[in-house]
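Only one protein chain is missing from this complex, and each of the others stays in its spot.
Now for chain A:
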Amino acid sequence: MLAKRIIPCLDVTGGRVVKGVNFTELRDAGDPVEIARRYNEQGADEITFLDITASSDGRDLILPIIEAVASTVFIPLTVGGGVRKVEDVRRLLNAGADKVSMNTSAVTNPQLVYDASQKHGSQCIVVAIDAKQVAPGKWEVFTHGGRNPTGLDAVEWARKMESLGAGELLLTSMDRDGTKSGFDLGLTRAVSDAVGISVIASGGVGGLKDLADGVLEGHADAVLAASIFHYGQHTVGEAKRFMADRGIPMRLD
């Protein structure tokens, strides 16, 4: 049986891992290669790097980091942030990424999702969806780190991304991100049940129960978290054992 995954997320800028609250107030959390190694040793199922560098000048800094991680850490690596062209996807894959995530550019240019999946295969194309609740049972897609509303319904958008060739969705609740109050389980379940591709729940993890709830109630295929791991609150191994104790299939070695 396919195991559910725990994915530590590393926000990277200027060659360092940082963590913000509601996408602002960045705090330094360490060296990306060292942190990736530590999570691999703890049994992380996958690692996601989000390049949150604002300027295109700083963009290429992520490539040597991915190369360095990929030469010592033999688990899947996803990289997102600033991906605008099919060529950007190719460069990240060549550096050692297994999957590339796109967010704002999927909204401004949905054709990119189609072109990139045609060229490199759906298995390596992740679409990140940032959503905010706008009414009971309704969520809207936002871009630019949660600043710009798009008018798009998150569930419909998820279906559209699947039809254009996305192989996986990284779904972040902008209401919950950085709040430690748990995933938006309504959003997670609405999207996960609406699509036939894997959904990663993100945004709001404050403790281990939140991770288990994301799978059991949110129907997420994988759960992503940052601060509970970065600041040593829990190890990935503790999180996996906690989830396995609740009957969730997990890879425990």
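Quick note on the criterion: a contact is a pair of C-beta atoms (placed from the backbone, for glycine too) under 8 Å apart; a residue touches a chain by one contact, two chains touch by 3 or more; residues count from 1.
Keep this in mind: contacts and distances are computed from a predicted model.
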- Message: So one subunit is absent here. Using its UniProt record, which name fits best from "CoB--CoM heterodisulfide reductase subunit B", "3-(3-hydroxy-phenyl)propionate/3-hydroxycinnamic acid hydroxylase", "Imidazole glycerol phosphate synthase subunit HisH" or "Lipopolysaccharide transport system ATP-binding protein"?
- Response: "Imidazole glycerol phosphate synthase subunit HisH"
- Message: One chain isn't shown here. Among A:79, A:124 or A:141, which residue touches it?
- Response: A:124
- Message: Out of A:167, A:182 or A:204, which residue would touch the omitted chain in the full complex?
- Response: A:167
- Item | Contact residue for the chain not shown (choose from A:18, A:93 or A:152) | A:93
- Residues from chain A at the interface with the omitted partner, ascending: 1-5, 40, 45, 70-72, 74-76, 93-96, 98, 120-124, 167-168, 192-193, 195-199, 215-216, 219, 221-222, 251, 253
